[in-house]
Structures are given as structure tokens and as C-alpha cells.
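Coming up: subunit A.
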Amino acid sequence: MSTSSNTSSRDAILGRIRKSLGRGAGEAAPVSVTERLSSPKANPVVPKRAQLAHPKQVELFEEMAKSVNATVAMVVSDNDIPREVARFLADHNLPARIKTSPDSAVSGLPWSDTALEVSTGIAGPEDAVSVTPSFGGVAETGSLMLRSGAGTPYTLNMLPDTHIVVLKASDIVGTYEEVWARLREKEGHGNMPRTFLWVTGPSRTGDIEQTIQLGAHGPRRLHIVLVDDTKENK
Partner candidate 1 sequence: MNVSTSPKFKENVHGALRDESLQRALGRLKSGFQEKRSAAAAKMPEFEALRDQARDIKNHTLENLDHYLLKFEENVKANGGHVHWCADAAEAREVVAKICRDKNAKSVLKGKSMISEEIGLNDFLEKQDLKVVETDLGEYIIQLRHEPPSHIIAPAIHVHKEQVADSFRETHTGRDPNRSLVEPRELLDEAREVMREHFFAADIGITGANFLIAETGTSVIVTNEGNGDLTQTLSRVHIAIASLEKVVPTLEDASSILRVLARSATGQEMSSYTTFSTGPKRDGDLDGPEEYHVILLDNGRSNMLGTEFQDMLRCIRCAACMNHCPVYGAVGGHAYGWVYPGPMGSVLSPSLIGVDEAGHLPNASTFCGKCEEVCPMRIPLPKMMRHWREREFEKHLSPSSFRYGIKTWAFFASKPKLYRAVTGIASKVLGKMSGGKGKIAKLPLAGGWTDMRDLPAPEGKTFKELWAEKQKQQGGSK
Partner candidate 2 sequence: MTPSKPRVGLFVTCLVDMFRPTVGFSAVKLLEEAGCEVDVPMDQTCCGQPAYNSGDNESARKVARPLIDMFADYDYVVAPSGSCAGMIKKHFPELFANDPAMADKVKALSDKTFELVSFLTDVMKVDAVPASFEGKVTYHDSCSGLRELKVKEQPRKLLNSIKGLEISELSEPETCCGFGGTFCVKYPEISGKMVGDKTKDIKQTGAKTLLAGDMGCLMNMAGKLAREGSDVEVRHVAEVLADMTMAAPPIAGSNSKTGGE
């Protein structure tokens, strides 16, 4: 299939750009361009607030996430996650029915320890609560990093009223740059999932008289279950 609907516009636009920049067609990209693309580097200026030892980064993540109306609960092992999810739902009078990502990191948890009704797959209109894993967390703004994939359908992040995200403490880093480095390491340079989403607090809007309301089109509640796995790792 043709990927550019109109080659003459393409040529005309590129021609005008080159003319404006004072160079001819077919000039090779300078090293400053090719190197930037082939080996992206962390930015020279990044917030100092996130340049901390890892335990402090975890604390900062928690603080920042809470400051944008997310709730955070810490558990010490994966096996504790289902009970925390059940507690959270009960405390908020939410339905005891969840949809999890197919990814075994969440679907494979001991849900039978709880009375929750659990199913797996993409989100539909009937799903009020989702539980998803995360690729990581960024301390500087308390942002969750979520990627789409066969085990992590995207709609679970957006459609249900309540979104519960499982985050391993060892996956928390200081800055966004560190996330991209990890993603490249895992996926190979240039390989992006269809969607990579940063979530910083629940959905919100200020479009009616600039009054901030949570839960515009996405989730009203964002609950982060933080798994303290750092001791095992060491």
C-alpha cells in the first residue's frame, strides 16, 4: 500500500524546507543528527529532586503520586497483592469484581485467597475495576509507565472507573530518561509497543469553569499497589 498519498506535496514541502534552510536535496544528515538518533543520551538538565538513592526514589514516587490524587499501598510480596486489592475495593464500597491483564504478573496471582470475582482480557463497558501490571514508575512526578502488548491490553488503563496498578519497587527509577534506556534494553532500539502510556494521577478535567473534577473520561480512582521487592533482589 502506498504510504504517502501525495508524493508531489511531499517533495514540495521538503523542497521548501531545504530552500528555507539553505541547502540542497539529497544532502546527508550531519553527524549531530545521525548520532542523536542512533545513540540517544539522557538530557544534561534533569530534575535534581530525583537524583537520589533508590529507597529515597521509592519514597519520592509515593509522595508525588499521592500529590496527584493517586492512592498508594505497600505490600511485601506478590502474594499479598490480591488481599490488598480486595481491601481497597471493600473500603471504597466498590464491586468485588475485577478484570486483570492477561499478563501472568497479575492474572497469575493467588486471587483465590480472596472472594473477588476475577476475569481476564480487554476492558468493556461493564468493567468497573481493572488490575494491570506496569513497566515502571518514575519518581520525579510519581508517574506510572504502562505499555500495551498481548498480555497488557490498553483499554484496561482507561475504561474502568477504578484502575489498580501493580508496581514493583525495583522498577521505580528517578527520571523519564531512565525508563527509555530500560525500554531500549528490553525491546531493542527503535522498538516501541503500539502504546506507551505515562499515567500521572487519575483522569481529570477543568473544562467546566476551571473547577478540577476527577474521572473525566478515564478512571476516577488510581490505586497503586507497590510491591517491596528490593530486598529479594539484593
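For anyone wondering why these and not others, all candidates are chains of the complex that A comes from, given by their letters.
The rule is short, and it goes like this: a residue touches a chain if its C-beta (ideal position, glycine included) is under 8 Å from a C-beta of that chain, and two chains touch if they have at least 3 such contacts; residues count from 1.
These numbers were taken from a predicted model, which means no experiment stands behind them.
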By the touch definition at the top, subunit A has one partner among 1 or 2 in this complex. Which number?
1
Please give the residue numbers of subunit A that touch candidate 1 in the complex, ascending.
1, 3-6, 9-10, 12-14, 16-23, 29-30, 32-33, 36-37, 40-49, 64, 67-68, 102, 121-122, 125, 141, 143, 148-150, 153-155, 157-159, 175-177, 180, 190, 192-211, 213, 215-219
